[in-house]
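Complex shown without one protein chain; remaining protein chains in place.
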Amino acid sequence: MDTPPQVDPAEQFGVVVARRLGFGFWIAAAWIIIIVTAGALAPWLPIADPNETGVGGRMDGPGWSNWFGTDSNGRDMFARTIWGARVSLIVGFFSVLLGICVGGTLGMIAGYFRGIVDRIISFSVFVLLAYPGLVLALLIVGLAGQTLPIVAMTLGIVAIAPIARLSRATTLVYSEREFVASARVLGATNRRIMVRELLPNVLIPMGALTLLGMAITIVAEGGLAFLGLSVEEGFSWGKMIVLGSSPRTLREGPWVAMFPIGAMFVTVLALNFAGDRLREYFDVRELGIGVG
Amino acid sequence: MAGSGTVQLRDSDDIVLRVENLVMEFPAGLHQVVHAVSDVSFDVRRGETLGIVGESGCGKSTTARALVQLPMPTSGTVLLDPGDAGEVELTDLDGEDLRCVRPRIQMIFQDPISSLNPRRRVKDIVGEGLAIWRDEHPDVDVAARVDEVLGAVGLDPVVAGCRRPHEFSGGQCQRISIARALAIDPEILICDEPVSALDVSVQAQILNILEEMKERFGLTLVFISHDLSVVRNVSDRVVVMYLGKVCEIGDADTLFSEPSHPYTRVLLASAPEPSAVVDASESAIGDEIPSPIDPPSGCRFRTRCPRATEICASDEPVMREMGSDHFVACHFPGSP
Partner (left out) sequence: MPLLSVADLRVGFATQRGLLRAVDGVSFDLAEGQTLGIVGESGSGKSVTAKTLMNLLPSYARVDGSITFDGRDVRAMASEGERHFWGVEMTMVFQDPMTSLNPVKKVGEQIAESLRVHLKRSRKEARDEAVDLLQQVGIPEPKKRLTQYPHELSGGLRQRVVIAMSLACSPRLLIADEPTTALDVTVQKHILDLLDELREERGMAMILITHDLGVVKGRADKIMVMYAGRTMEQADTTTLFSEMHHPYTEALLETIPRIDMASHARLVPIPGSPPDAVDLGPGCPFAQRCRYCSEACIPDRPDLKQLGHGHACACHTPVGTGSGTAAHMANQNSGVTPAGLDMGMFSPVGEEA
C-alpha cells in the first residue's frame, strides 16, 4: 500500500473536474470556420484569380499588394492558398464521410451480429489494414485517374478500415449494455436496435473522429501530391507545397511553400484539437466523481 | 447438489410458465464447456412470485435470461400457458414468431444505469415498447400510457419525461426500467437482482413498488437475488440453486422454516443475522466453489457439504418430496 505524496493544502483547493469545451476549442473552431468559409466562398471573394499569371512580379515577397507574395509565374499566393483550401477540405471531408458511412456501418454490423458476420467483416478489414494505405491509394489513383472525386474516394477507401474497427469496438461495448437486452425483450427488431439504441451512442465517438480523420486525410492528400498523384485540374495545399519545394524556389522564394504549409499545419492542428476536446466533452457524462 | 428430476412441477391449470430440463452451456476455450445451468425445472403459477436464490455462478441469472431466450437455451423447454389451448413453446420459436411473443415476458436488470440508453429521453425509453408495436395496436395513446406507468412507479411524468437517465439516481433509474417493462402490459416480469446495485435506503422502495405493480397490473414475478432475506420478503415460492442445479424448491414460508438441503441451511446460517431455524455453526463450510467447467460428479455440492458420503459422489440425488409443496435434491435431507 503505497502512499501518494501529499500536496500542499493551498494547492488542493480549486481543482475542478472540467465539463466545458474551453477557450482553446473555440479558437480552433473559429479557425476551422474561417478556412471553410473562405474556401467555400473563394469564387466570390475580392481576391485575385489564382491562375492568372503576372498579377504581381515573379517571386515577389509578401507585401501590401500580394499579402502572401507571388510564385515564379507571378500568381497571387494568397488567392492560391484560399483556393487550395477548397480542394484539401473537400478531399478531407468527403473521404471521411465515405469512410464513416461504409466503415461505420460495417463496424456496427460486425459488432452487433458477431459470429460469422463479424469474422468475415473483421477479416476483410484486416486485409485492408495489412495492405499499405499509400500503395493502395497509388494503385487506385493511378488506374482510375487523377480527378477530385477519385482522389477523395481513394482516401475514403483507405479510411474505411480504421473507422470500421473503432465502430465495431464501440458497438461491442454498447451491445453488452442492458438497454440493448431490454430492447430485444420488448420485441425490437435488429434494425431498430441498431438505429435507435446503438447508433446514437456510436455516433458520438465517430463525430469526434470525423475531425481527426479530416486532419489525417488532408495530410495524406499532401502525400499523394508529392508522388504526383493529386488532382490534375486545380490544386490543393499539398500540390502547392510540391510546386513550391523545388530547391530553387525554396531558395529564391520560401514563402511559396511556406504559406500552404502554414495553412495546412494550423488547420490540421485545429481539427485535431477540436476533435479531441469534443471527444472528451462527450465522454464526461459517463464519468462521475465517486464518493462513498 | 443438487439434482435433476421434475417431481416439483405442479399439475394445475393456472400455471403460466413452465421450465423443463433447462440446460445452458457456453463454450469456454478449446474443447471446454461451462455448464452454467444443468437440467433445471420449475413452474410459476399465475399471480405468484417465484424467487430464485443462490451465489454467484449458480446459474440464476443465466436461467433468468434463458426465460426470455437471451440467448436460446442449449436444450430444455420454456412453455407459456402449458396445457392450455394457447400453449406457446418459447424454445421452439425463432425470428418473427419469437419477437411477437416477447411482449408477454418482460425483464428488468441489476444495473439501473446500464439498463437505460444514456442518449434517449425518459419518455422515449418508456414508450419504446409501445412504439415498436404501434402498427399492431394503432389505437394506443402512447403519451397517456407512458404518463400512466411513470406515475405508477412514483415519478412525475411532466418533470421526468423530458430528462435523460444521467439526471436520475440509481433508484429512480430502476423505477424507469420498471415503467418501461410495464408499459406494454406484460404477463410475466423477470427481475434479475433488481435491488442489488441500489443503496440500502432505496431497496425497500423498489421492493414495495414491485409488490404494488404486481397487484395493479396482475403480474407474475420471477425474482432473482443472492440475498435470502430479500427473496423471502417478495416470494411465494423459492428455488435455491447451486452450481447450475436446483437444490431445494418450495413454498417460501415452509422452505425458510424447515430448510432441508444442507446448502439452504448454510445460506441461512451465513446471513449477517442468521436465521433462528439453523445453528450458526452450520455456516462452517469450505470457501472453494468448484468450477462450472468441471463440476463435481454426483451431487455438485458434495465438495463443500458436511454430510457428504460416497453415494453423493457416485449418484446424483433426484428431486424428492419432503412435504406439501416442498422438494429437495439431497441424499440426506432434513436438519442435522
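So that you can tell them apart, the chains are marked A and B in the order they are listed, and the count of residues begins at 1 in each.
FYI, a contact is a pair of C-beta atoms (placed from the backbone, for glycine too) under 8 Å apart; a residue touches a chain by one contact, two chains touch by 3 or more.
Given the structure is predicted, the values throughout are model-derived calculations rather than measurements.
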Please identify which residue in B:Met107, B:Val222 or B:Leu268 touches the non-displayed chain.
B:Leu268
Among B:Arg10, B:Arg45, B:Arg163 or B:His226, the residue in touch with the chain that has been omitted:
B:His226
In the whole complex, of B:Asp124, B:Asp236, B:Glu258 or B:Asp279, the residue touching the missing chain would be B:Asp236
Touching residue (missing chain; options B:Leu189, B:Leu207, B:Met241 or B:Cys299):
B:Leu207
Given the full complex, what residues of chain B touch the hidden partner chain?
55-56, 169, 171-172, 199-205, 207-208, 211, 226-230, 232-236, 252-253, 256, 266-277, 283-285, 287-289
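We take it that only the chains that are shown with their structure count from here on.
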Complex interface listing, chain B residues touching chain A
65, 68, 70, 99-100, 102-103, 105-107, 109-111, 114-120, 125, 128-129, 132-133, 166, 177, 180-181, 184
Listed in rising order, the residues of chain A that touch chain B in the complex are 177-179, 181-189, 192, 196-197, 200-201, 204, 285-286
